[in-house]
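The complex is shown incomplete by one protein chain, all other protein chains being positioned as in the whole.
Right after this comes subunit A.
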Amino acid sequence: MNAATGMRRVSVHRLGEVLLASIQQELTDSIAVALRQDLTEMAAAGTRGVIIDISQVEIVDSFLARVLAEIAAATRILAGRTVVCGMRPPVAITMVEMGLGLPGLHTARSLEDALALVEAGEVGR
């Protein structure tokens, strides 16, 4: 919790060797940047994959898309795949219309599918 803004960071959990970040709050730009820092640092300690659950995220704009792509780029070597899961259909439709992509990221419909993708990435390496 940041006392100045009343906003809390996104908590990151370790599930075995996978990092899971589940975004449950209104995401300000500074909270998104803090998540990038946390995931990058935790991935450096040894990880097979990173999963970011965005099922509660109501919009993805160019700032968040860039931060997500930066997380994938920063963790690729040390942490394998970064998978974004649970994107809401209206969010996906809006991103396509805007011309916004998620370079370097894998996408999955559910957390289960995301875990399977991380496993597949491990086999492929």
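The working rule: a contact is a pair of C-beta atoms (placed from the backbone, for glycine too) under 8 Å apart; a residue touches a chain by one contact, two chains touch by 3 or more; residues count from 1.
Criterion: contacts and distances are computed from a predicted model.
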{"item": "Undisplayed chain, where the name is taken from the UniProt record, one of \"Carbamoyltransferase\", \"Sigma-B regulation protein RsbU (Phosphoserine phosphatase)\", \"ATP-binding protein\" or \"Branched-chain amino acid ABC transporter permease\"", "value": "\"ATP-binding protein\""}
{"item": "Positions on subunit A where the hidden chain makes contact", "value": "5, 7, 26-30, 58-63, 65-66, 88-91, 93-94, 97-100"}
